[in-house]
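Contents: one structure, followed by commentary.
Subset of chains shown; positions unchanged.
We just call them A and B in the order they show up, numbering each chain from 1.
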Amino acid sequence: MSLTKTLRPGLIQMRVLDLEESVRFYTNIVGLNEVGRTEDGRAMLKGYDEFDHHSVVLREADEPGFDYVAIKVESPEVLEELAKATEEFGYAVDEVPANTDQPGFGKRYGFTLCTGHRIELYAEVEQASQIPMLVNPDPWGDEMPHGMQAQRFDHLLLYGPGAAEAERYFIEVLGMYAPEICNTEEGTRFATWLTGGMKAHDIAFVEYATPGRIHHFAFFLQDWNNLGLAADLIGKNRVKRDVGPTRHAITRGQTIYFFDPSGNRIETYAGGYAAYPDHPQRFWDLSEVGRGLFYYEGELIPSFLQVVT
Amino acid sequence: MSLTKTLRPGLIQMRVLDLEESVRFYTNIVGLNEVGRTEDGRAMLKGYDEFDHHSVVLREADEPGFDYVAIKVESPEVLEELAKATEEFGYAVDEVPANTDQPGFGKRYGFTLCTGHRIELYAEVEQASQIPMLVNPDPWGDEMPHGMQAQRFDHLLLYGPGAAEAERYFIEVLGMYAPEICNTEEGTRFATWLTGGMKAHDIAFVEYATPGRIHHFAFFLQDWNNLGLAADLIGKNRVKRDVGPTRHAITRGQTIYFFDPSGNRIETYAGGYAAYPDHPQRFWDLSEVGRGLFYYEGELIPSFLQVVT
């Protein structure tokens, strides 16, 4: 197989303040489909273009934020190797048996990254009951994509201490590579964008004193025009927008940031270059990273660094 | 590295009837940049978003058509492994020393596939002098993309006998996978789409009695709107169009087929789903493949099967 070890971030669990309001937001506006509820009442969702059982879980809690992200890997054998390599890297790994708190998912291994985030790895997951067509397929099946037409959970950006170590873990252990990095003037890592495939990023980290914070998680849209539709829905539904429609110079993606009803920041993302591990790495000076993030604005939007959950 | 073994089809050499006219066509209209000429007068070109020395070579000849495609692999070590595995698969492999007929390219191994096409493998190539920006990069550098704004050589479709064997070679030896296949009513392979990364296809084969034919090679454009620009340039420059703008249901890409001045078919291609090796394979009945290729037309365009070079 040419695409090996890690495939993609395949599951994210987020905390929300009001579950029903949140489910309505993610289904009616973002355009996800609700797959069902877990026994303990969490909501499972997925994009119309995803095959696995679910990719987003919402858990009602007293404050918003990030529970964990789980990365799908190539095979059960690779899963065992990566769990062992994670231990060797220095993180204590725990095991979550199959089909416990995440219906349809096989065994997961989890650990706490230096940045304070729980990261999980898994190799097996049941197929969802509603997936893209497989025989003489149309671009979409019985149900036309709705809302913002989010195709899939795409990537996430985490804030916490130790971005350099996190990068090293994802490269050395998980076999990802970093198409772009940003250093401080002192030459320490301020931010890193990492991918295991051809997306410009699967996961990114920004150096931040407080551990365990999430800046945003992102859904993939088809193109710039689909972002226009997403923005129309933001206007129509009076969704709290953060930035955009705009372009990142970093990853070259086109983007809108906005907030779910609990204050979690979401991105709808399109475009972005095709990354390859043999391409040279792009480098950002911290003084230019604002323009790198917001190419049309030409400077850092203050809320970008200040508002995390 | 998560993306291993083969990276992508990185080089194609095509025959054209009139070199200067062809270079003007590929640079002014398609929007490639000319890198230079080889000692024996072939023209080397590349897209504005490619890093390697060149990706398209035009050779003046008495008739148009396909000379060979070369696939970039992960490393020199993998190159040796793949050459050996190719021999073991049953194809006689020859070696083209570095920097001979393809300036900037390292050692290549070549062989003739059952379909009658020469396939080459290589691991090393010099970087082009004009590449995307690397330090605080803008989406494009000094020169704005021009013409159809072709970003890169993307994929190709070859016609010849033995599509099933070709598929088996690309999967078993090169480690690719086939996101979509099409069978005849008898259950034999009519067509196969293969990829080594996350593009829905890097290379495809259609079963065809005459060996060594090419249906088209394709350049990637950013999106549906960029296809509109390409179509405007086809109209403006009275380029001979074949089909499109339309959509493929196969790969879900948006597309225009047209001909270069020598009659070689080119595709400008955008969109397409993100492929993953763990996604289930899509299957096409031969009776539906016309609609799969031309989703808006709803049926096979006769020229699609009849005109190859």
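Of note:
The criterion applied here is as follows: a contact is a pair of C-beta atoms (placed from the backbone, for glycine too) under 8 Å apart; a residue touches a chain by one contact, two chains touch by 3 or more.
Values in this document were obtained by computation on a predicted structure and should not be read as measured data.
Of the identical protein chains in this complex, 2 are displayed in place, while the full assembly in this structure file contains 4 copies of the same sequence.
Methods note: only the chains that are shown with their structure count from here on.
Chain A and chain B have Cα centroids lying 31 Å from one another. For chain B in complex with chain A, the residues that touch the partner chain are 1-8, 49, 51, 72, 74, 127, 131-139, 152, 174-177, 195-199, 220, 222-225, 247, 249, 252, 271, 273-274, 276-285, 288, 291-292, 295.
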